[in-house]
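With one protein chain held back, the other chains of the complex are shown just where they sit.
Chain naming follows the written order as A, B and C, and within any one chain the residues start at number 1.
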């Protein structure tokens, strides 16, 4: 009944950890963040070689046949090592949007490239008025003269700066907040009418505002029908949430372990800080947070292709998001002054936690989803 | 600008504390709770003599001319000493309902007796469907043949068992949740149609369900007009909240101080418990909770006759209620096993805190009131 | 520390069939009065009720889920035991006796003599033996090992003098498993011996200690020249500390109380669905429904972590303490939510209320307050949260003070 990872998965996890330990020490990570793209191209190539981009895609699309567990493994390691770059954007969001949508032509056209590291995708879904609601879509796609015209504005698009193709949620029919009438549209980043404004997020990753000014697309670029768009989008976002929860959990373990190490060595008042009981109990609470969060990550990951998906994913987002924030804040506090400095990782873990909480719906949003779902009202009694 | 208590008030507070210390040691308090009335009649008489019942009433009604500050002093001491009995019910609720309402005849008829300790009042306002909403009133009072008929049911009436006269909120007009159309009615406890079912609250006090089965009253028993009833009721309840906040704050200080003393003496692992840093920091947090809560009590008390009343009172209820609960729970925890026993006061302080939180609106209720009040939206900027 | 280990979450047909079998049995076999007490958050529930239920389960062969077949257990897989415990709770049945089936039975099977197994296991399994635990002492508190209650050798017997405190259900129990001081010369963990004491032995007196909410389960037990045969010693003389700790560790295993809390949370939902608020019900309130969701998430974290740790049981160490720390915390959170759900009625003491016909509250709510107070003990006894944090700090985090 209980399954651990396969031997292959364990080997993969170990190799990835070793690769990141060897090639992306913190100073190099910091240097990478300061480059225009915000990530280390050389390390990226090695991640491609190790199979990170291919891991979660089916073999028919050039992948290695893995799935959510592979994404979880990668997330946990990337969180630990504070890896930046468009993995979430291209593989988890853009790639899985294409994978879950209905266009075989587009799967064939882009997924092998994503898996092979030669192409990058992005997903553009956030709009100003929507806050965290996926179904609040004002960007429109309208038929005109046998073609379609896409207009609107998408904000905070992860990896928008690096993407070759951007998958855009757009409204084909209905009112702004209707759940029906949404389609996903594949838009080449260099299509006429696409304007990109690049910004950066606190975690060092690049995000973009994408202005769509009457972008012409043809029927083949519509990846879903209007009754399918939201379901696909929700499924993709849930995969992304499970992934960022794994990332956050890895980050938490890293904060906990380094804080523990630091307190074991740091001397004050003629003792190690770690010998103070008040601090010990707080370290224990960090440890407990890590263990509990990791359980939620496993649960969300396992639930992605089951009917429990929405419930498990929203629960994990709330629990892991809040814990990641708390653990990182405590990590900074327990480090003391040194925790405030640029050259010590703990503050950067806090930034990562803040970005994670602001992305894909915050705790209030997911608590609201859960509270209004029938599952939350159901008795466990039979 | 800053004012402390007057010398008279200080003397009163000291006398009250001495009286309770001398006459109501914990064992006697426990014995009193086990009596049918739930309080110590002998101590009560001494409290009357000291002027507790008269303290907050104007001199014209047989009082000593004090006000909210006197109630605060009494509350703080009663909370410390876990005093039971119908003080809140008779003086703060019933007495102030009559005082704030508009019938000079009833003021003359009952207030001197309340102040002199010969009469007891109660206020009946809770209804099953109303939860914490004061304006949700289904109990009706209707004109019939030149008299009025009162029908309905009131729950959890403090001091209902001891009251000579019960002030009842009733609807003279409008729909169940209208803010208009509510009157306060003075009902002698022995009036035909009044049925009382006595219960007890966790804190040892007696509360009653009052069934009103076609109770006939005359015009003179209506203490307010229908447009004034709710305002008077809200004002009375706010006075009661300020009072129970003072009571809770006294209780908190007592828990903090006794827990601190206990941990200073209790030996474990060959040291006093109070020497463990993790426990020290928790004691410090209790101390901080006490100080912060006391500030809120002072603020609410001072605000009772100002336009800031509602805001200050609801804020105090939330802050003090939650702190009182937390402090008492921590007090039990830090006492360890001994904190669970009947003969040690700390658990009874926890009961008192739970009753306080369930009375007069819980935190959610008051947060809701605050969130929907314009004051909460106002900027402090000018 | 970050094992990639997925918790058992999958659903096999076999296990679902087993679950159904358990449900059907409980529905048929559980006496109504027991169900009612459990639904009232165990208010008024006594060891005699547990015994009665143990007898019923024993007839079915299910009273000792973790015991091997050769000692009368059902021979269940770990997962079956887990499902069984869950179904008991979710069908408002009492759980099996923690002391008999969960702790002392397995310890006897592991460390007992053949004679002891023969004498005790049948009674533990069928509910005839009601145990109490004699660990805590007045001056020891959380520092268990500093216990002083003496058991002096006298020929083949031990003679006990001293006192035990916080002894749950000592007035009901016919046997005690207790730790006694047999040697004071070494470090405090040495010189402790575990004895099984017949509570009918002359020289034992039991004094109830009422708890502040009115409960009567706690006692102080006094020993005056109480003679215990050497044959009732479990394990070697002076080495009782490690067996005593082993037994405690068995308790800590299920001490997260996930199943019970899950059933409690259901009852909070029931209450919230009945309690009026404005023109609807409390469960529709934005705040309260989110509090329910939060409690559910908190419980789910403990549940999943329990599964993850239990199903990887071979190296389960002090990490398991976190389950008790968080499990009891969530349980207190849920029972407080129940009291909050009651609104103004949350202040009522249930004694009188339940006697009244016109009580306005759902059945499950009648004892919420009392149980809320009673459950404050959970974070104090069986290893206080503070002591457990010390243990994790030392054993898992390897911090020195």
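Here, contacts are C-beta pairs under 8 Å (C-beta built on N, C-alpha and C of every residue); 3 or more make two chains touch, one makes a residue touch a chain.
Remember, it's a predicted structure, so these values are computed and weren't measured experimentally.
Of the listed positions A:17, A:102 or A:362, the one in contact with the omitted chain in the full complex is A:362.
Note that of A:228, A:264, A:310 or A:351, the residue touching the chain absent from this view is A:351. Interface note for the absent chain: among A:48, A:149 or A:278, the touching residue is A:278.
Residue-wise, the contact with the chain that is not shown comes from B:9, picked out of B:9, B:23 or B:151. Residues of chain C in contact with the chain left out of this view: 286-287, 290. If you put the missing chain back, the residues of chain A touching it would be 126, 128-133, 136, 155-156, 177, 197-203, 207, 209, 266-269, 278-279, 329, 332-333, 336-337, 339-344, 346-348, 350-351, 354-355, 357-359, 362, 364, 367-368.
Contact between chain B and the unshown chain involves residues 1-5, 9-10, 13, 73, 76, 249-250, 253, 257, 260, 263-264, 272, 274-275, 277, 280-281, 283-285, 287-288, 290-296, 298-299, 302, 315, 318-319, 367-368, 370-372, 376-377, 379-382.
Please note the rule applied: only the chains that are shown with their structure count from here on.
A centroid comparison over C-alpha atoms places A as the chain most distant from chain B. Centre-to-centre separation between chain A and chain B, using Cα means, comes to 52 Å.
Along chain C, residues 386, 389 each make contact with two or more other chains. Within chain A, residues 277, 280-281 each touch two or more of the remaining chains.
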